[in-house]
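Excluded from the complex is one protein chain; the other protein chains are retained at their positions.
Letters A and B mark the chains in the order given here, with residues in each chain numbered from 1 onward.
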Amino acid sequence: MFTRRTLLGAVAALSLMTGATGAVAQDKLYVPLISKGFQHQFWQAVKVGADKAGAELGVEVTFEGPDNESQVDKQIDMLAAALAKKPAAIGFAALDSQAAIPLLKQAQEANIPVIAFDSGVDSDIPLATASTDNLAAAALAADKMAELIGGEGKVAVVAHDQTSRTGVDRRDGFVNRIKESHPNIEVVTIEYGGGDHLKSTEITKAILTANPDIKGIFGTNEGSAIGVVNGVKESGAKVVVVGYDSGKAQKDAIREGVMAGAITQNPVGIGYETVKAAVAAAKGETVEKNIDTGFYWYDKTNIDNPEISAVLYD
Amino acid sequence: MSELVRMEAIDKSFPGVHALKSVNFDLHSGEVHALMGENGAGKSTLMKVLSGVYEPDSGRVFVDGQEVKLPTPKAAQDLGIGIIHQELALMRDLTVAQNIWIGREPRLSFGRIDEAKLNADAAAIFASMHIRMDPRTPVEGLTIARQQMVEIAKALSYRSRVLIMDEPTAALNDAEIAELFAIIRRLKAEGVGIIYISHKMDEIKQISDRVTVMRDGAYVGTVVADETPISKIISMMVGRELKDEAVTIPDLSRAETALEVIDVSRGKELKNISFSLKKGEILGFAGLMGAGRTELARAIFGAEPIDSGEIRVHGRPVRINSPAEAVRAGIGYLSEDRKHYGLALGMDVRANIAMASLRRHSDAIGRIDEAALAKIAKDYIAKLAIRTPSDRQELRLLSGGNQQKVVIAKWLLRDCDILIFDEPTRGIDVGAKAEIYRLLNELAAQGKAIIVISSELPEVLRLSHRIAVMCEGRLTGILPGGADQEKIMALATERNGKTAA
């Protein structure tokens, strides 16, 4: 299997890593964040906020998450590895709350405080939750959509998934507000593209083909929104696109006018507040149960306002 | 006649094997030099040294009197040394011309291939060989013989002055062999030197000028073909004299019939074939390549379905739709291509012998009785004189003759009383051939009913109690054992009732 040389190589590689991580000094508080992903710009922005808080408060922060949001068991393994490191507190954004309960109980028994973030954890073990109110944010998107299409006509939703809390809340927040407050608008279809740019593009084109008279499409996260923009561009239709989150492509689309506007959460704030609450909890201070990290509507007119650009990411 | 190649004191070892022990060899232009020896004698290794596949540990190679190094096959090709391997190395889905010029395609701008020139160049080579062949034909559709012509053309396209042919006639029928020899004679007249590796004595006498014999990796001697009797060459090869026995035909008038084939047809390959086979009888099947003998064997064995007709085993009609059903009826088939169809080369002797009989040597939940199988395997190794260090030896490490014996053991263990041998001695050296013949005779004496398909007429004549001859999917006649060769050839070329010239 392995030759002696590769074994030596492995040992050398390991010792290098040890050197690199030797900075994890014992006297510093250590707070790992287990997120739902790490590749999307959104999570990278959360990480920026977490690192910022870590630097300000003088604690060691690490950040990781599975490759995609269906890998529930991978996330559980990450949580297990994080617990093994005996941290001061843990930040956790559960893909599936139930699945994590045994480990969360383990954390509780070891007196490691848990702070939930993003979509939170469905349990009373976390001392606090730092998150966006997705229902309210998607409702704002619905109001803006109604305003932009003149209060009547057909709209569609391209959602990122049908199982996660954020997917469900953003879809329901949008659809319910349309039903309640905008009776002349009809949601003709809700499709799921897994937050994948390409899949969402194909879905959008299919929606446009099936409903040539459609007036607006809402994409529920970064990948979905960009997919919608691409699909609209490729089929050359005139449709009001409303997005969610930010990222370079979405910002460009708004500047170009292809996208009318988008809801942004405050990912930097989420990361920052999570670490702040975690450190407070680790020191035995009381923390607020629900930390609302806020959301904003942004479009061409306010995209460069300092207040907005601070929470947008590329 | 000038000296083309000289190899001096070539020595080559592999881990555990001293493959070449200070071997000498030389080749003149315009000569056919036969290289003979039993399998494992070192012929192929020597030729691999000459064609740049192996580098020798010591010894020198001269081409045109100049000492040369042949570190790669490319270096050998550049010196005009071409080799035609026993297992043809053509790409089935490409055309004849594409195969010949693979890697050296004439180019147009932007990397386009000049197909016209490609085909024309190939056609020119075939013209020089006096062969009619359309360069645009896909290789897939060609017979083995035609594929060999393509290989020769490919070798010639490198302007080869030395042509190494490794058992070129193994898969050819007599007419095709005659055509191949005509080409060899023409090449010879043009000054090409040919190294000819074969096991077939009659061919050696026909085509070669000199014969070099090797044994156990060592050089035995070089003799002039015309002046040396075959028995002398054989004794040089095996290191002892072999007796050539004539067939003795037993009285089978009272033996019961084991197998009846009645009016069996399939597509264009098999047309209304009927014959019967008695217990204790060896029925030889002669015919040209493509006459339908292998197809018939596979049909009886259920490897290919039949369109119509009936097969009876011991008087009872049986339906055979798969090899599994044939085996249940007591029919065993030893394929012409042992490596592809007969054996699991990566597995050991014991596992191969047991392959068809595992159900009998395992219990209700499928546990294999290894102890019993070990005993059985050792029995057969002794009984058939299979040369192997143990019953756990991997089969790929055995010689062709011993591999064939393992296949035979497999069917004996399965208790098959009808055995179909398709080319039982292909690729097997002279000494082992005699042993296989003896074994077949013993099996027949024990009451097994045996069919032997062979493209080597002497083999059919030597073994068969009766000889069935096929041509173009029809059974054109059944002759008594020991019939003369002209009669067999007449039936083998009988096209739709008329005898070809």
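We adopt the following convention: a contact is a pair of C-beta atoms (placed from the backbone, for glycine too) under 8 Å apart; a residue touches a chain by one contact, two chains touch by 3 or more.
Here is the rule we go by: contacts and distances are computed from a predicted model.
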Given the options "aminomethyltransferase", "Multisubunit sodium/proton antiporter MrpD subunit", "ABC transporter permease" or "Heme exporter protein B", say which is the protein name UniProt records for the missing chain.
"ABC transporter permease"
From the list A:A55, A:A80 or A:A310, pick the residue that touches the absent chain.
A:A80
Can you say which of A:E64, A:D143 or A:E186 touches the chain missing from this structure?
A:E64
From the list B:A89, B:A127, B:A178 or B:A344, pick the residue that touches the absent chain.
B:A344
Kindly state which of the options B:G30, B:P106, B:G191 or B:P323 is in contact with the chain not pictured.
B:P323
Please pick, from B:K278, B:R414 or B:R466, the residue that touches the omitted chain in the full complex.
B:R414
Mind listing the chain A residues that contact the chain we can't see here?
1-3, 6-7, 9-11, 13-15, 17-18, 20-21, 24, 32, 38, 62, 64-65, 67, 69-73, 76-78, 80-86, 96, 98-99, 101-102, 106, 161-163, 192
Touching the hidden chain in the full complex, which residues of chain B are there? Just list them.
301, 303, 322-324, 326-328, 332-333, 335, 340-348, 350-351, 354-356, 358-359, 362, 365-368, 370, 392, 394, 410, 414
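In this text, only the chains that are shown with their structure count from here on.
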Could you work out how far the Cα centre of chain A sits from that of chain B, in whole Å?
69
